[in-house]
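Report on one structure; see the data block that follows.
Every protein chain of the complex appears in place save one, which is left out.
In this document, chain identifiers A, B, C, D, E, F and G correspond to the written order of the chains, with residue numbering beginning at 1 in each.
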Amino acid sequence: MVGKTVTLTGNLAAGKAAEMAKPKVIAVYPITPQTDIIEYLSGLVSSGKLEARFITVESEHSALAACAGAAWAGVRTFTATSSQGLLYMGEWVFWSGYGRLPIVMPVVNRCLAPGWSIFVDLQDSMAFRDAGWIQIYTKNNQEVFDTVLQAFKIGESKDISLPVMPCLDGFVLSHTTAKVELPDPEEAYSFVGDYSDPVVEVDVDNPWAYGGLVGPEQFNIARRDLMKAMERAKAKIIKVNKEFEETFGRSYGNGLVEQYGDDDADLTLITMGTMGDEADEAIDQLKQEGYKVNGVRVRTFRPFPVEDIVRIAKKNHKLFILDRAVSFGHEGPLRIEIEAALKRYNLDIPTSGDIVGLGGESVPYKRIMKIAKEALRS
Amino acid sequence: MVGKTVTLTGNLAAGKAAEMAKPKVIAVYPITPQTDIIEYLSGLVSSGKLEARFITVESEHSALAACAGAAWAGVRTFTATSSQGLLYMGEWVFWSGYGRLPIVMPVVNRCLAPGWSIFVDLQDSMAFRDAGWIQIYTKNNQEVFDTVLQAFKIGESKDISLPVMPCLDGFVLSHTTAKVELPDPEEAYSFVGDYSDPVVEVDVDNPWAYGGLVGPEQFNIARRDLMKAMERAKAKIIKVNKEFEETFGRSYGNGLVEQYGDDDADLTLITMGTMGDEADEAIDQLKQEGYKVNGVRVRTFRPFPVEDIVRIAKKNHKLFILDRAVSFGHEGPLRIEIEAALKRYNLDIPTSGDIVGLGGESVPYKRIMKIAKEALRS
Amino acid sequence: MGTKLKDLMNNPKEVFYKGHFACAGCGSALALRHAIGAIADKVILVVPASCTSVYQGSGKGVSFNVPTINTAFASSDSVASGIKAAMEIKGKDVHVVVWAGDGGTADIGIATLIGACDREEDILHIMYSNNVYSNTGGQRSGDTPIGARTSTTPDGNTTARKMVPFIMMADNAKYVATASVAHLTDLVDKVKKAVSLKGFKFIQIDATCPVAWKVDFSNSIEVARLAVQTGIWPLFEWERDTGKVIISRPSQKYLDKENRKPIKEWTEIQGRFRGVTEKQLKALDADTDRQWNFIKKFL
Amino acid sequence: MGTKLKDLMNNPKEVFYKGHFACAGCGSALALRHAIGAIADKVILVVPASCTSVYQGSGKGVSFNVPTINTAFASSDSVASGIKAAMEIKGKDVHVVVWAGDGGTADIGIATLIGACDREEDILHIMYSNNVYSNTGGQRSGDTPIGARTSTTPDGNTTARKMVPFIMMADNAKYVATASVAHLTDLVDKVKKAVSLKGFKFIQIDATCPVAWKVDFSNSIEVARLAVQTGIWPLFEWERDTGKVIISRPSQKYLDKENRKPIKEWTEIQGRFRGVTEKQLKALDADTDRQWNFIKKFL
Amino acid sequence: MTDEGPEMPILYPMEGSAGRTGDWRIFRPVVDPEKCKKCNICWQYCPDLAITAANKEEDRAIIFDYEYCKGCGICAKECPFGAITMVREEGGD
Amino acid sequence: MTDEGPEMPILYPMEGSAGRTGDWRIFRPVVDPEKCKKCNICWQYCPDLAITAANKEEDRAIIFDYEYCKGCGICAKECPFGAITMVREEGGD
Amino acid sequence: MIELLQISRGGSGGVTGAKILAEAALYEGVESQAIPKYGSERRGAAVEAYVRFDDKPIRIHSPVVEPDIAMVLDTSLIERLDLLKIKQEGIIIINSKEIPKAFKGTNRKIAYVDATAISLNLGLVAGGFTLVNTTMLGAFAKATGLVSIENIIKGIEHTLNPRIAPKNVEAAKKAFEETKVETV
Partner (left out) sequence: MIELLQISRGGSGGVTGAKILAEAALYEGVESQAIPKYGSERRGAAVEAYVRFDDKPIRIHSPVVEPDIAMVLDTSLIERLDLLKIKQEGIIIINSKEIPKAFKGTNRKIAYVDATAISLNLGLVAGGFTLVNTTMLGAFAKATGLVSIENIIKGIEHTLNPRIAPKNVEAAKKAFEETKVETV
């Protein structure tokens, strides 16, 4: 088989990427708008096209727990979730991050209740920014596919050994059909590689105990190592992005952030997810109207690309940050973190921002244009 | 009965404050180092000293769910938790924050697994900074008592209507016995007041449905209102702090932050929890050695006291932030948020910081002195 | 208690305003109409995530005319416990009823269910089972019968259904019953009986989901009736105080396997059993026998 | 299978290195020594938060000489399912055994337990019950007997114990058994039998916690023996394939209530029953009858 | 800003919360008043409350509420007397 | 920084992970080799593996490992032949 | 960029039709995107879907608000069209025997075909619905010329089960032939 161009929903793109990485254990629980991903894999496993164990657990807490069990046994694992499901597995999200289990779990971003909404905002995955997961936000179905594939390679590297959460906007990507270039499955698999040297592998002949009581010293050794692994992950993501480009001809900025527009613009819009794509459209339109606007899409929220933000910000006049989540009682989390990064480097660049697109509110490029114009004026 | 001075552990201080506020429904699940709080209340209920329903649920998820049920029915509710328990009820933490249910729940801060440790760091409650809860961190057992009492008054105000999480350092406060001045119970109750006008009260004669599907518009109305409620909460906390002082003669800074030292110091140390107390000790000792150091203890992390931080920071030369938690892949959350606040006001003050005290590592004032001296040098 | 059809017309009030969001022919909506209707003047409904949280209405308003608390998926009985506790403290006499799907009861909700039963909370849990996660598009649940195709068991489910009523008997609930949308007066009898008792009560209703079962809308009742007639779904009551099972009238005849219709009559009108193998049918039959055997021990 | 005392000496290896962290006289540690010891060459242990996660050791090293995965409290059987799935894929034949307390099984862990049973996972869940949350200082669990004082039921627990074995029978596990630290060869028999079967197996062990039960350390075995002799803790096996209960040898005599010792002999050596009322003792007796009645239905 | 209290995610009862669900119909139930024995079995089985019960005393057959009847056909199927027939809706009515 | 891979929260088996638990003892079990019938019932009930089994063939009584015996007294209680007595520890031994 | 708004009934295959259209565009060498509008749509309720076509990658993800093309699959849904939002120079494709009166005098380009009849004749019926989703794709090809009927057919064959594809292909072809386009 060779690569081919097809149309796929974002969910199927995630499913196909998982398929090509050949996970051995998949434990799942349904939740809108994620469910097609696991249904697709369920079909593959039951028809024998994918040699894996498919476990239909009774909750998300158990889904991630079962993946963790399999990860402890040293095999490649996969699951997916969204919104309330992510919260319900919350204890395990932290457990697998701090436990350094390289599970790959797409999160289809969806609002948190109550009010109940099945549409997109980023409140769910943002809530887990402390949990020791690599988080990569995507702008279109192609990037969903590419990112899920990359996720295995990044997370499973022995020097990283972290779980990875590719994030895609609910419905906006998950249920939208669009063009995706699929690589030859064998090439895709060889890009990812075997999970042949797992960081931990429970074994009757080599007894040890995982996760027992530790004193402050050991505790700190583990947490400092996790901090360092996150630093190393930056370089790793950049590297994998490059290798991916060399192999498949596609890349996303430097892997951490994607810039669109000119360094010498009057305004930089900072976005995440599909808003980044809409912002690029807005930037082009604004250009035609004579405005110079630059766009930065933060692809990896964890590790947070402090250096890249600072590098780009340095060259610009103004920053405007579009958040699709709120840390209630302060500000949008993207804005908070960007401001912190700039402060740390004492950059004297004015920042402002807005919280948009909560509750599935759509943020079309026209609205972004308006926002940009206002930001330029003020 | 009149007020009296006693010695109590931090947990008992929390329990006594809850007792005086007379919650009607208490739903609990044990976890170290929180369990004494609920055991104390269990004794009161079973001996008839507190007229309440005490529900021993099967998990934390259910504990907070039961409290939410009672809150929907319009009565005062209380629970307490810690660490893994907080994570396990995570879905409900968000649900009750976004649902505006004024539950009071002390969190006895404890590390998150794995490695397993029952000692203090702030990783647990920090993970819920987006969840729409007011979070107040305490420095000693007296403040634990005072804060739990205040929490009912703050959270249940109709213009606020938010759950409140008084946080106390595990073991360091929860299990340490120290002096606490207890008010006369009647005076304490009248300070808190009845929960007579609940924001929501399910009733067979007035049917409505809570928490169903809503569109983006309604969703945004609710979330914007939550953002505003958090803003209003700042004023409310300041007001309650003042009223508390008038009634009981004690206060904690302006309620949001507590400053110790001089405005014209060469360095401001920013801390939370008992580290704030140790820092004050360090500041005094440093003074004797001729150093001018200022201390700011962030009492409410949510709402985040941006204006107060900025006000104090303006007058100083340098800021050093001590975090007892990490947002892995970026920095300590306290540091991130302070830097963001300063950036937003474009304050040209150098910031630095360190992550200390993870995994129950003790942070004695001597260590803080050393840190301060280094910060002053650099 | 001998509820008659005409009694169904004398509910204290209608639970529904017309124009709700359930699919045409929805068994759950029909069951709710009567089960909750019968006690509509004194009920507080607790609904975990499910089709019911959707079909009650959305956006503009709600079709339910009884107070309804929608809750997180895994929490219904705990929320109900909290409400009931508060109502007791306030001295208000109300029926707190959980209305939950099979997913919200047998799977993610089983801990909250068993916890409340164990604490002997004075609430009624009604599980309407459509044997799958209908609201998310029909994935396998713990109550999926052997052989049924779901979106996560494309070749047919292989494991026996969970039979929550048995678990609740083993867990010493106050009252346990099964019911069917095909037998509405029997259902209402059981609901009324349940709310008359103090303690934890559990009723499971076989509630057709024409969408997930791939049944013609109009067969929604017929398929449920066949479940009773084939013995697939035995109707019975069990009470803690007696420790005894009473087979309900519509099922009495089928205690004797001889009298039961062949299971195929039930499977054949359902698209979800298209492609079912003989082996699966045998296993389904064996599991049905197992269920009857369990019940018979308590006669 | 007739395990003899001398067989206990021929375990493939010792599970424990000496110098573990259990309290003196800990029933759980004793049960683990033999139950897991008997299969120590092929076992992977999964331990949710409990005394066992503590007494295995801390800080420097661990006293367990078998691979042990400590997990979040509510997750043991799911973790075990994941491990077993991976081992199957890798072609490795191992026994994945969950070793969990009553809290981690009957309460917060009941969903993961029932879920794995429902999926027919090939694992063995051993629940050692000390009837409380010992590790957090002795709060009520779903398996606390009526009348027992715990730190959250200072006047004695009022509700019947949960009887997870019954739930597992109702839930159609492959094999269900009860055991006692007083009858170690019987325990080992059951563990060996369990791991010889494919599917979901469940064993509950009555495991004294001298601390929580306020029993003199040295009475740790005696109190468990009395639980059997008073009928408080019936020892039996149940198999899915037969649907039948077999009363285990140490309990056979007590099938007839006549032969049982008075329950007070059991309560009186335990501080947790100090102050127990006659009414509570009666209720405890009634609940014991209920348990035997349930069992008898499956004879 | 609310002075009254917070914006709660609350919805109030109303008719037609899902809109005019009669629109969903593909087949329309039609009763033959002659055949209708007023037994109200159909009434009991309608999940959409779209049938006004027949009245024996007034000798009035059932009445459909086409605003909300979704056309599931249960009533027709369950009527023991074949008094209801399902008729294809004409588009755009 | 680890080149090898991450720092995992793993502990390895060792003797005395809880220290020298014999320290916890208040009473010390002492066996009377004369009375010991080598039945090894005590051995089976020791939660701390602090008894070396008796050997009938060698006519050797049980042996206590006082490094780790916590002094629970189960062995003494369970010995059918009263061969074990619990003796108060002297402080500071 | 060209934008389509499609209205159909839940359960009648409209979402699949939009997907097939996106796939067909791919064969045409055109970038495309098919967005179903999800709510809690039930069988029978009106459902919208949007399709975009462009010769460069599509970066817009929001729903179509002012379509170039509107397509209505169920005759009874025609009244839901908001003419003010459909671009004046655009085209409206409807399943109808004739041009409804309401369009008269609107100066609109209308394409119409009796898709229901075509589908019924071919036995494209499921669960009470006459399935006109693929039938209308034939009309789309004819009316817009954006995608050839050959690529529509390829799209159908790619997407649908081989068991049912041929009939659907037949229906699309038939509709392609029968569709009439008029400006009213």
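Keep this in mind: a residue touches a chain if its C-beta (ideal position, glycine included) is under 8 Å from a C-beta of that chain, and two chains touch if they have at least 3 such contacts.
Not measured: the values here are computed from a predicted model.
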Shown chains touched by the chain that is not drawn here: B, D, F
Touch with the omitted chain, as defined above, among B:K179, B:K315 or B:K370: B:K179
Residue of D:V15, D:V54, D:L124 or D:A283 in touch with the missing chain, whole complex considered: D:V54
Residue, one of B:E91, B:E258 or B:D280, that touches the chain absent here: B:D280
Option touching the unshown chain, where D:L8, D:C23 or D:V164 are the choices: D:C23
Positions on subunit D contacted by the hidden chain, ascending: 21-24, 54, 58, 211, 216-217
Subunit B residues touching the omitted chain (full complex): 5-7, 33, 118-119, 139-140, 169, 171-173, 175-179, 274, 277-278, 280-281, 362-365
Residue numbers in subunit F that touch the chain omitted from display: 18-19, 21, 23-27, 70-71, 89, 91-93
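Everything that follows uses one rule, which is that only the chains that are shown with their structure count from here on.
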Identity of the chain that, by mean CA position, is farthest from subunit E: F
Winner on C-beta contact pairs when A-D is weighed against B-E: A-D
Remotest chain, subunit C as reference, centres from CA atoms: F
Approximate Å spacing (C-alpha centroids) for the pair subunit B, subunit D: 40
Length of the line joining the C-alpha centres of subunit B and subunit F, rounded to whole Å: 47
Multi-partner residues of subunit D (each touching 2 or more other chains): 53, 56-59, 62, 64-65, 70, 72, 74, 107-108, 110-111, 114-115, 118-119, 142
Multi-partner residues of subunit G (each touching 2 or more other chains): 40, 42-44, 128
